[in-house]
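Every protein chain but one is kept in place in this view of the complex.
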Amino acid sequence: MNPSLFSPEGLAGVIFLILICVTMIGAIIATCTKRLIRSVSGLAVCFVGVAGLYYFLSSPFVAMMELLIYVGAVCVTIAFAIMLAEPDEAKMARKLSGLSGGLAAVCGGAVSFALGYAAVNGHWMAPAVQANDGSLKMIGQSLLTKYSMVFELISIVLLVAIIGSVALARAGRRGN
Amino acid sequence: MEVQAEGAGEDKAKAKAKKEEDVPRKNGLIETEYAKRGTHLDVQINPDQVVKAAEILDGEGMTLEMVTGVDWLKEKQFEVIYDYSYSGGQLFRVVVRARVDRDHPDIPTVCRVYGGANWHERETWEMLGINFVGHPQLEHFLLPEDADFYPLRKDFKP
Amino acid sequence: MNELIRLLAYMLGLAAFLGLNLAYLGWVERKGAGHFQRRTGPKDVGPYGLLQPLADGLKLMSKQLVVPANADRALYMCAPILIMVPAVLLFVAIPFGEHLVPREFNFGLLMMFAFASVGGLSILIGGWGSGNKYSLIAGARAVSQNVAYEIPMLITAINIVMITGSMDLNEIVRQQGAYIWNWNIFRLDKSLLMPISFLVFFICSLAETNRTPFDMGECEGELVAGYHTEYGGMGFGLFMMAEYANLVIGCSLTTILFLGGWQSPIGIFPGPHWFLLKMYFLIWCFVWIRWTYPRTTFWGLLNLSWKYLIPFSLVNLLLTALFIKVF
Amino acid sequence: MLTLSTQLNTYLVIGAVLFGFGIFGLVRRPSLIGMLIAVELVLSGASINFMAFNRFLAPDPTVGQIITLFIMAIAAAEAAISLSIVIAVYRNYKSIEVEDLVELKG
Amino acid sequence: MSGYFKDIITGLKSLAVGLQITNKEFLTKPITLLYPHESVKMYPRYRGHIELVKDPETGRNRCICCGMCEKGCPSGCITVKSEKRPGVKGKVLTAYILNFTTCSLCGQCVENCKPEAIKFSNEYNLASTRREDYIFDLLQKLHPEGVPEPEVDPELLKKEQEKEEAAKKAAAEKKAAAAKKEAAPKAPAKEGGESKAEEKS
Partner (left out) sequence: MSSLAQSQLRETFELNIGPQHPATHGVLRIKVVMDGEYIDRAEPILGYIHRMHEKMGENRTWNQFWPNMGRLDYLSAMAYNHCYAGLVERAMEIVVPERAEYIRVITAELNRIQSHLLGFGAYIMDLGGFTPLMYAMDEREQILDLLESVTGSRLTYCYFRFGGVYNDIDDDFITGTRAFIKRFRPQIPMYHKLVTGNAILMDRLIGVGPVSADMCRKYGATGPVLRGSGVNYDIRRNEPYSVYPELDFDIPVYKECDSMARYMVRMDEMVQSCRIIEQALNKLPEGPVMAEKVPKALKPPKGDFHYAVEAARGTFSMRAVSDGTNTAYRMRLRSPTYSNVSLFEEASRGMLLSDALAFLGSLDPVIPEMDR
């Protein structure tokens, strides 16, 4: 039941493959480059790919939030931090080689293999019926009813984060 | 400062005036005719007195307008001329002169008194080679950084 | 298959629309600047200088691509392309007419903001990649300004979402009626502060598109040319085109959210022409403002955001919620 | 190949690979910011899993999305906090490398 | 609080006033002079580069080759070349070279010129990519079709010829006397000096 390449489904499949590539390439750039600013760009690319995957998982809202928060906020923040803290890149590059690289590859490979193995071999049971369509409206409703605790927690976490980061940044400044 | 009222020498015979100006002047004050010279008071002092003079004039609320260096090659001297003016109302211009030896052109800086003297002295240093002792930054300013000549000296050959 | 053909047609149409806009907005700006300043603006190339964009484009394209020695080559080359992508992609969601929508998303508004936030990162990358301190400062400024003004802009947009109950851009337009008093800007029955809210949104879109008086990212008086100091040729051209693309998007969004999109102000002949009319009027306002005002400082900008825009938008949000709940 | 998007396993494997990349980066990177980037990868690997399960297996398809949103908020908060810590550390030690921060103990 | 709103209102008002003004300017006609299509009106006193004045009576320049312009010029951009021609009163200008690259248009030369032989031209459209194009020979510029020969006064010519012959005679005598008296070294030096003086003067 392979769809034709030129049917809408086929095109969607191609786009999905492209998205996977984008995600993987982004992840590779994010972890393997020497310069941090490049790895942030890689991270941004990876997140764009992930947002696309979310779109395929029929939750466009989360996809958009992924772009808005990860690419627009987190990546920018990290880029700012790199500018402010300006790591010594030559030194960094020197340290990258050797043992830690091998160790890291072994760790990462092992973890992903284990997880992938578990995923492929798992017996996942699909539910008989889904309670709703998981649309934006439903998310909103459940956020304010069933999962209101989560909602409150998010806001508290964010508030604490804002206050904490402002306090930390200011304290460092006064230390001069 | 020693004050010698030499009187206005301008009205005297020309020959005498010429003679007077040929030899370097003695220290002291001269009241000059403003219409003719553009200054009211002409003060000749020793190099070590310039800071004191600047302090006195600063106390009177005067402004240091410019610092000029003149190379008197024949007399083997540099003359440093400080122009002071009064911006507080009445017109009053004082010119303070000090002569230093051409071989050891050291003169104390008035930077501490007048911040604006910084650039003027720096310029005089690089154009004439007059060393302003105590100046915070005697570096090349208008000339290129590698200039090892003093263009305003009279014996300067380009 | 039909769907594919429709999409293809839309893509072609959009490409033409975009290309014309990006080229001729530059002409409009220069001509406008000229006349605001007692000059004539471009005049010699073609009638009224209408072929000027072509000449400019040719000039930019024929220029040598110089990569500065200090630059991070990959990032330097990527940034102009990266900044174009979201700017162009966003056109897909804009409803030009009731049935003239390339693709209707039911979260179009959110998508606008999501993609717009990506643009900031590419400015930062371009500024950093140039290896120039001016570019770096400018990039940092531009991005922090974008982030700061996204807050009041989002809050104001949430207002509209609350009023219309939808994030679908076309739906938002549909809900605004045919007459001028039915547009969101004058929906005083929903919130008394709607005109001010429009002003807030307008100012924010000025800031988001890095236009004077908020062009902190490219203030030539201080930072030479800002984040595109080191770009020449088409690199610079892409940055400029992205600026105009963002301009079009910002004005379209303002039109859609507040000025009734393709709705007619007099109740007859609704259609894309009204949309374009309103959008170009807003663009003209942008040009007008640019050639009238000096630039603010960074603190002036943050002051405006925190002291005026955010309080106003929050108050408006509360008022709207109250009105919706009460009436 | 073209129907991969409709299979749960694809997403799970992608999530696992991303997670693995995250671990890889976490071990490999000597600097705090690099590690932070790796952590973001780990988190998005996890999020993909949540989203995949939500799409294919969950009886209530909002729960996974809400968890993902929660993760996003946490990630944003974490980024803000940890970056301000990084900057504070940098101000005091002129370095953001983990090895150099051993002195913190003393 | 009222100050807060007052600030906003006055601020917005000032911004609106600015927009009004630019809008008014937008609607008025531009004042640009479209330079290559329209020519700029030049004033009679405009100081272009200097040029020689054509005497309406003789149709030639008025220069008496006194060299005052050359001496007065602060930047030394004028070179006057002249020679003595048989039968012509005064010296004859052979070249008037102006190095316009260093000229500062101060007008000292025009001021110094007694016979008013030079004036400022009205030429402003000078453009070139080569420096050599700005080293003018003003005499050539004055007579582009060829410099006319100066009028020869027959009487003067006669007189001069007589004088010259007399001088020649005297010189020959002197030379003969000198040759008799001493060895040669003095003579060439003297000759050289004479020719130089004649050339430059």
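By letter and in written order, the chains are A, B, C, D and E; residue numbering begins at 1 in each of them.
One rule holds in what follows: contacts are C-beta pairs under 8 Å (C-beta built on N, C-alpha and C of every residue); 3 or more make two chains touch, one makes a residue touch a chain.
Owing to the predicted nature of the structure, the values given are computational and were not obtained by experimental measurement.
Visitor: For the full complex, which residue in C:S130, C:Q145 or C:T212 touches the chain that was left out?
Guide: C:T212
Visitor: Among B:L29, B:V50, B:V100 or B:M127, which residue is in contact with the omitted chain in the full complex?
Guide: In the complete complex, the chain left out is touched by residue B:M127.
Visitor: What does the interface between subunit B and the hidden chain look like in terms of residue numbers?
Guide: So the residues of subunit B touching the missing chain come out as 18, 21, 35-39, 61, 63-66, 68, 70-71, 81, 83, 85, 87, 89-91, 93, 95, 114-116, 118-119, 127, 140-144, 151-152.
Visitor: I need the residue numbers on subunit E that touch the omitted chain, in ascending order.
Guide: Spelled out for subunit E, the touching residues are 10-12, 14-15, 17-18, 21-22, 25, 31, 43, 45-47, 72-75, 104-108, 111, 120.
Visitor: Can you name the residues of subunit C that touch the chain not displayed here?
Guide: 33, 36-39, 133-134, 137, 212-213, 215, 219-222, 224, 291-300
As a convention for this text, only the chains that are shown with their structure count from here on.
Visitor: How short can a chain-to-chain path be from subunit A to subunit E, counted in steps between touching chains?
Guide: Counted as steps through touching chains, the separation is 2.
Visitor: If we define chain centres by averaging CA atoms, which chain lands farthest from subunit C? Would you check?
Guide: Computed centres place B farthest from subunit C.
Visitor: Which chain has its Cα centroid closest to the overall Cα centroid?
Guide: C
Visitor: Can you give the whole-Å distance between the Cα centres of subunit A and subunit C?
Guide: Their C-alpha centroids are separated by 27 Å.
Visitor: Which parts of subunit D, given as residue numbers and ranges, touch two or more other chains?
Guide: Counting only residues that touch two or more other chains, subunit D contributes none.
Visitor: Two-or-more-chain contact residues of subunit C, please, as numbers and ranges.
Guide: Counting only residues that touch two or more other chains, subunit C contributes none.
Visitor: Along subunit E, where are the residues that touch subunit C in the complex?
Guide: Listed in rising order, the residues are 8, 15, 18-19, 21-23, 25-26, 28, 30-32, 34.
Visitor: Enumerate the contact residues on subunit A facing subunit C in the complex.
Guide: Listed in rising order, the residues of subunit A that touch subunit C are 6-8, 11, 35, 37-38, 41, 44, 48, 60-61, 64-65, 67-68, 71-73, 75-76, 79-80, 83, 136.
Visitor: Using the touch rule from the top, collect the residues of subunit D that touch subunit A in their complex.
Guide: Checking each residue of subunit D against subunit A gives 1-5, 8-31, 33-34, 36-38, 40-41, 44, 47-48, 51-52, 54-63, 65-70, 72-81, 83-88, 90-92, 95-97, 99.
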